[in-house]
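One protein chain is absent from this view; the other protein chains keep their places.
Labels run A, B and C following the written order; every chain starts at residue 1.
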């Protein structure tokens, strides 16, 4: 699949193809500088410290802690719902929470937090990062409470 | 009709309503400063010399000369055609020329030049400016060779 | 080396949903006001800088060209400066440089944004792309969403409450109700704020600034020329500019706008003053949490104590430091490209003593704090009355 299945707007990037294919196969890829050993997420093809393009793809750690989160009740154009066609009707969307998890090495990962009630989320909770291919073809990242039984 | 029938993108402007209604009734409006007497086209609600909003709408002169022109064979998104649905077919659009006419008082007016062959246009030719309401609801300005018999 | 630079003219147009006016017409109102305030015409101005945040709001590849055209300022220099919601402060920085480098003596700095030509979902998309369009926008992130994440982190670290946030909204609407140029000049209650609908958890409607049309302009002059104008000059004493990571998750402390900390340090240092010498400040309250972070990151109170600081009414007139007594972005409105310039207008008028019922008594030193995006670029500027 294409990187645009993940990114919505952007097709062109040096790391897109490999990243998208990894997501499709259930892995979240970062990159690691072959000169200095520093790892990066999101993946990038060059090291800003060494100014070189000698990078290898690596799976990022998947276990970490929730740094922060929200749930967007007034979404941007791409994620909104249309007004109801039925007169006097009301349509309500319950948004999926979004969070950021720190997985070590200073790496932070944004992702959806499906199937968890907003009120049950707490900063500092243990979380896991997971690649996910959705039925509509979208490739994305989800964050799951560690040890939780979150249905796929 | 709304100013957007003329402008494509922009609804909000102090002069839009009056300008659009004038176009609809066959007139091209500019404005004139009630303090210093300077006239403006496009119309504007304030005088940049006097810094005041004391302006009156006036019909601009309609007779002038063609300053320059072109015809856009590779148009922007709003005016392009879709690729043909029939395999191996070709679709060609003959663009309508566009020009700028000077009508006196330093006023310059851009407009479509319909029903005239591009090869027959010459800088310096006498032209007339005319308001036009198109069948699709668009309000616009056309430029006609003076004395020419251009069908509506 | 550097030449001193003063603000010698300042004006803001009416902020609001200005369906009556185009982008360039809004700009004209502000510029005409600033020229009259300075007692000059455009012929006396050497150079110009225009702040506009988004091409997509104005349907223009070069919004600044609309402005110099409409003002008939050509052939003199003008171009656009952009730093998202801090565009106005970046333009002020460039205007300052234009005078300080000797390129010009009198410079017009204009900020203008026309946000209501597009639909609200489209405006939400445009502002959402203020975050990382590749790595954050695909998760449905909106502009309130980023600040909601800052709020959540702040609450977890320091016990800041939704009531603390609401108190900021109540203060800013209290002062905004006294500002006839404000977008929403009406008072609100704590209950109204707490019961308003959820925008991005935990931020509710009254935690958020508005989608606003508006413009503001200031005229800068060199020290040699500053005496030639109608009003007392207000001197720019220190400018600080700093940046931060694109992605909110990449920041060491999500509850801190590090770019504010660094820009403020630079501005204080250049002005040779400390935070407790500021008499009046406008800070970037695009969301209520942003004002609380600003108290802390600008050094008005210790880190983590922003909630109690507003609870103790320390940022009302009469408190330790009056903040956003023009209504702030919250009540005055937030036409993104105009905001930084409008802040400079407010501080100029405060230092001149022209603010009526919301005047801070004896204000001599002022500060503006203007944040682009969710902290990717920040401008802090310090002003002193002659």
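By our rule, a contact is a pair of C-beta atoms (placed from the backbone, for glycine too) under 8 Å apart; a residue touches a chain by one contact, two chains touch by 3 or more.
Please read these numbers as outputs of a predicted model, since none were measured by experiment.
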Residue in contact with the excluded chain [from C:247, C:284, C:332 or C:358]: C:247
Absent-chain contact - pick from C:75, C:180 or C:318: C:75
Contact footprint on chain C, counting only the chain that is left out: 1-3, 22, 53-56, 58-62, 64-66, 68-70, 73-84, 86-87, 90, 93-94, 96-98, 100-103, 126-127, 129-130, 132-134, 239, 241-247, 250, 258-259, 262, 372-373, 376-377
In chain A, positions touching the absent partner: 9-14, 44-46, 48-49, 51
Residues of chain B in contact with the chain not shown: 6-10, 13, 42, 67-80, 95-98, 100, 108-112, 118, 122-124, 140
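Everything below uses one rule, namely that only the chains that are shown with their structure count from here on.
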Greatest separation from chain C - chain, by CA centre: B
Distance between chain centroids, defined by C-alpha means - chain A, chain C (Å): 32
Multi-partner residues of chain B (at least 2 other chains): none
Residue numbers of chain C (touch at least two other chains): none
